[in-house]
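One protein chain is absent from this view; the other protein chains keep their places.
Moving on to chain A:
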Amino acid sequence: MFRRQRSIPLRGSAAALCNNLSVLHLPVCNLTHFGVVHGPSAQLLSVAPEGVPLAQRQLHAKEGAGVSSPLITQVHWCALPFRVLLVLTSHRGIQMYESDGSVMVYWHALDSRDASPVQAMFARGIASCGHFICVGMWSGRVLVFDIPAKGPNIVLSEELAGHPTSVTDIASEPAQEQDCMADVVTADDSGLLCVWRSGPEFKLLTRIPGFGVPCTSVQLWKGIAAAGYGNGQVRLYETSTGALHVQINAHARAICALDLAPEVGKLLSAAEDTFVHIWKLSKRTESGCTEVEHCHGECVPDTQVCGARFCDPSGSSFAVTGYDLAEILRFSSE
């Protein structure tokens, strides 16, 4: 049973984007950071356990060339082995900051030579993998940045080609068992999933075709890719073979966000139908099958949800953002 907790007020309402909430849990100082995109700006909040906001900061998309204010597409914290960086993607490029957003350490401008008259340029889809940060592009390419343990000497290591349409989301997990080679999954507007093994040169392992609907959000857990689609379905695929293991008719509208509490195998799905669902995943090692059990459903009345995240590793609390809503809603089962 989850209960509504105190909401966190935002300076600006959340934009109608997918994956529009990032959460960084800092157990050492018992603080939680939240990041939400409003439009041309994004807001970062530092919050105490009871939901009291202690500090906030607004970041803007770097102007670059051109006159109009660029819109931010996503903001996401990337946990790397020796540091945490905050990555912000927009229509102009990719900005990377120290985790509190105080200092920009890297700026990558989108290449205007690639621009097409029938498509707007943007970067979207952010994930860290080892000492790499992967960022997706409107063109389908995925940029891989090599991040040093400290300092601004970030280098563009590789450009992955694998997607014919705009990248929507990227997920990763630490490569665990020997046969679990895959550690990065990328998704796009056509619903295609690409499974990669990271390294100095990324290797494409599997392609899991779409079915005419965008894959808006993706997660990776024990070699299983959990994908949320524009038709409200959550699908779980075995990444080594690309085999479909589970299909859930989870929502009545497009899914906008998935999140994972990996230690306990909990998956959270949120959609524009105002619902948030929590699922328990389990992998049967003998049969190789995956099982899913529904744990909880929450309705956020009259709210087109656009972002949702677990707020702690045990998955006992989660936060939600909604289009046009100037607050972060919090739920807890403790």
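FYI, a residue touches a chain if its C-beta (ideal position, glycine included) is under 8 Å from a C-beta of that chain, and two chains touch if they have at least 3 such contacts; residues count from 1.
Criterion: contacts and distances are computed from a predicted model.
**Student:** The chain dropped from view, which UniProt name applies: "Protein OSCP1", "PRELI domain containing 3", "Cell division control protein 45" or "S1 motif domain-containing protein"?
**Tutor:** So the chain that does not appear here would be "Protein OSCP1", according to UniProt.
**Student:** Would you indicate which residue among A:114, A:201 or A:324 is in contact with the undisplayed chain?
**Tutor:** Only one listed residue reaches the unshown chain, and that is A:324.
**Student:** Among A:35, A:70, A:162 or A:315, choose the residue that contacts the chain missing from this document, as touch is defined above.
**Tutor:** Hidden-chain contact among the options goes to A:70.
**Student:** Of the residues A:136, A:214 or A:315, I need the one that contacts the missing chain.
**Tutor:** Of these options, the touching residue for the absent chain is A:214.
**Student:** Could you tell which one of A:16, A:31, A:104 or A:181 touches the chain left off the display?
**Tutor:** Result: among the candidates, A:16 touches the missing chain.
**Student:** For a quick check of understanding: of A:230, A:265 or A:315, which residue touches the chain that isn't displayed?
**Tutor:** Result: among the candidates, A:230 touches the missing chain.
**Student:** What does the interface between chain A and the hidden chain look like in terms of residue numbers?
**Tutor:** Touch with the absent chain occurs at residues 11-13, 15-17, 38-40, 66-71, 73, 91-92, 117-120, 122, 165-166, 168, 188-190, 212-214, 216, 230-233, 238, 241, 243-254, 273-275, 277, 287-294, 297, 299, 301-304, 323-324, 326.
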